[in-house]
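Only one protein chain is missing from this complex, and each of the others stays in its spot.
For chain A:
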Amino acid sequence: MTWTATVTTLGFILISMFVSLWLRLKLERDLIIGTIRATIQLISIGYVLHFIFTSNHWYWIGLVLLVMITVASQNAAARGKGIPWIFCRIFLTIFIVAGFTLLMMLFLHLIQAKPQVLIPISGMIVGNSMVVSSLVLNQMRQQAEQMREDILVALSLGATSRQASMRLTREAIRSGTIPIVDSLKTVGLVQLPGMMTGLIIAGTNPIEAVRYQLLIMFSFTASATLTSILMGLFVYPTLFNRAHQFIGWRGKTDK
């Protein structure tokens, strides 16, 4: 694609602008801000990636990974405001999951150890892990309220906090893995995944693109499961104190 072609794509924005003005949707301001932000963010990340690909040093890849995990953790931590050390708990989860998944892929020679492959793939894994973390946190908050009495009764029967919250944790882990398992069933029938589409447009043979897509989806399944389990394990202890007393969800309940 040439730069002139890129500028021409702004025409699509003009269509929305026109509709917005015509129907008085008052979207013009947001449209302009959104367009400018998307352009700047994507062009700068383009240059950053270009720089990293040409310099080809390991520490740059590490830095990019750390930034991605930090931003992702911050995003997911909004779901657990009020829980002590929630950022660290999520950061540790995503860090372990991304590290484990990438090492497995490298170890099994599924991907090449070069930044052009590592960075996009880890981006997808970190993003997936972030979404799953939010889901698990949401579910835990709901279950902590719903199962309050069950948990108290279990405690009164001599359960430890781990035993008393077993069903809650299990529900949370399930809810973190269900979406990816569902999407395994419909992918290719309902929607063509973005990565595969991109590879095909860029000229990759569709069979090759499908192989990459399968790799991503299967590793997403593993990393979603691992994320749910780690989040469950890292978060349930915050519902109790040291005397195995149930104190419930400490976060703000709004949102």
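By definition in this document, a residue touches a chain if its C-beta (ideal position, glycine included) is under 8 Å from a C-beta of that chain, and two chains touch if they have at least 3 such contacts; residues count from 1.
Going forward, contacts and distances are computed from a predicted model.
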| item | value |
| --- | --- |
| Undepicted complex member, UniProt protein name, chosen from "Phosphate ABC transporter ATP-binding protein", "Fumarate reductase flavoprotein subunit", "Glycolate oxidase" or "Protein-glutamate O-methyltransferase CheR" | "Phosphate ABC transporter ATP-binding protein" |
| Of A:Leu108, A:Leu157, A:Leu189 or A:Ile207, the one touching the omitted chain in the full complex | A:Leu157 |
| Contacting the left-out chain in the complete assembly, out of A:Phe95, A:Tyr212 or A:Phe246 | A:Phe246 |
| Chain A residues touching the omitted chain (full complex) | 149-150, 152-160, 163, 167, 243-246 |
